[in-house]
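Below: one structure, written as C-alpha cells.
A single protein chain has been omitted; all remaining protein chains appear in their positions.
Now for chain A:
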Amino acid sequence: MKKIYKQLFILCFAFTMMTSCEFGDTNVDPAVPTDVAMSALLPSGEAALSWAIGGEMVRISGLLTQQFEGINAQQQDNYKYLIRDADMDGMWQRMYHNSLNTINVIIEKSQEQNAPHYEGVAKVLMAAGIGALTDAFGDVPYTDAFGGDEGNFSPTYDTQEQLYTNIIPGLLDDAIAKLSAAESAGGSPGSDDLIFGGNLDLWIAAAHSLKMRYTFQMAKRDAGAYDNALTMLPDVISSNGEDFEMEFGSGANETNPQYQFSQSRAGNIKMGEYFINAFTTDDTREALFINDIFELGEGANGYYTVSSAPVVLMSYVEVKFIEAESHLMKAAPDEAAAKVALDEAVNASFNKITGSVTPAAYQADLDARWTAAADKLEVLIDEKYIATYSQSIVVWNDYRRTGYPALDFVTGGTNAFNTNGEIPRRLPYPQEERLLNLANLPIKTPNLQTPVWWDE
C-alpha cells in the first residue's frame, strides 16, 4: 500500500506545479516577422501599386472606353456598364491594403528613421495611388486612412476637391522637397527601387509630372488649370526614357498583370471594335496593340501584353498631350503650339512603342486631319486614345473631361445602377465600404451616372 501512496504523492506534486503556464514563442508565426526594413517594403509597395493600376484599373478604363470588349464573365457585365459594388472590393483592397498601406508604413518609418529620400519616393507613390483612386471613385479616404493599427476602423473621406486642391499637390511638393534633401541619414533607395533604381532626379520629374496631371485634370471646373499646368513644364518628364513606369519580368512569378490576365482568364475580353477601327493603315503601333492574346491566351507580342511589359504610371507621352491640350484650351489658345506638342506626343508614342519616329504618311494624315477638323480637340483626344492605351485610366478620364472619342454607348447598358445606359461617370464604391463604413460613405446608393467633382 505504501508504494501506492508514494506514487500518488508524486502525482499530486506534479499537479500543484501546474499553477501557471508559459509558452514562450509558441504563438509567434515564424513566417510573419514583426518588423522589416524599408528596403524590404519598397519593392512590394511599388509592385502592388503598379499591379492595381496596370491591372484592374486599366481593364475597367479600357472596357468603358471600348478599347476592350468584355465577352465573358464579369468583364462582359462591366463592358455593358453593369458594375456592382461588390465588383470593386478587389480593386479597393489592392489599393488600400496591398499597396498604399505598405507605402504609408514606409512614410512612417522614413520619418522615424530620418530617411527623407525614402519619404519622398513613398509620397510620390502615394500621390499616384490616391490620384488614381479619386479619379475613379470621387471622394476617397486619405487623411483618416491607414489608422487601423491605432484603432481607427471607420476612416472618413476627403472630398475630391480637397484631394485635388490640397492633399495631392501637398504630397507632391513635400516629396520634391524631401527628394531634394542633400542627405538621407536613414538610408536611400537603391536596387530596392524597382522603378528608378534610386535615381532621385527621375523621382522628382515624376512628382512634377503628376502635379501637372492633377492640375490639368481640374480644367472642366477651373479654366485656369490649363495655364497652371503649362507653368510646370520645365520640371516634368522630358523623354520616354524618364517615364514613371514599373517593368515586370519574364519569370513565371513576376510577369505583368495584363499578360497574366490574358493567361489565366483567356476569353474574358477581346480588343474592342472601336479601338481596332481607330488605327489608320499607316499606324505601325497597331500590330503591337491589337492582338488576340486576351481572347485566345496566345498571340502576337503586344507592347503591353508581353510578360515583362511595363505598367505606366505617368509618361512623357501623357505630359506632351497635356501640354498640347492646355495650349489648345487655355484662355488664350495657341493652336500652333498645341500642334507642335501634339506632334511631339505622337512621335514619342511611336518611339516608345515601335522604336521609330512617326511614319511620314501617318504624320501627313494627322496634319490633314488637324487642318480639316472643326473641333481640333477631337483630333487631339483621338490621338491620345491610341497613344495612352494601357496607361492607367487616362482614356476614361479624357472621355469624361472632353466627351471624346465620340463613342456610341453599348447596347444593353441600362441597369439599376446605370439607368440611362450611357458611359459611367464613376465607379461604385465597394460593397465593403457600404457595409462596414456606411456612415462615412458619400454616396449610399450606387449610381454610375453621378459625376466626380472635376467632372461636374
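Convention: a contact is a pair of C-beta atoms (placed from the backbone, for glycine too) under 8 Å apart; a residue touches a chain by one contact, two chains touch by 3 or more; residues count from 1.
As a convention for this text, contacts and distances are computed from a predicted model.
Chemist: Of the candidate names "Branched-chain amino acid ABC transporter permease", "SusC/RagA family TonB-linked outer membrane protein", "Spore coat protein JC" or "Aromatic ring-hydroxylating dioxygenase subunit alpha", which one corresponds to the UniProt protein name of the undepicted chain?
Modeler: Per the UniProt record, that chain is "SusC/RagA family TonB-linked outer membrane protein".
Chemist: Among the options A:Asn72, A:Ser180 or A:Asn199, which residue touches the chain absent from this view?
Modeler: In the complete complex, the chain left out is touched by residue A:Asn72.
Chemist: Out of A:Asp282, A:Glu432 or A:Asp455, which residue would touch the omitted chain in the full complex?
Modeler: A:Glu432
Chemist: Per the definition of touch given earlier, which of A:Gly45, A:Pro116 or A:Pro310 contacts the omitted chain?
Modeler: The missing chain is touched by A:Gly45.
Chemist: Suppose we count only contacts with the excluded chain; which residues of chain A make the list?
Modeler: Chain A touches the missing chain through residues 1, 4-9, 11-12, 14-15, 18, 20-23, 26-36, 40-45, 47-48, 51-52, 55-56, 71-74, 76-77, 82, 84, 86, 89-98, 100-102, 104-105, 140-141, 145-149, 152-155, 191-192, 194, 248-249, 251-255, 257, 260-261, 263-268, 270, 295-298, 412, 414-421, 430-433, 435-437, 445-447, 449-450.
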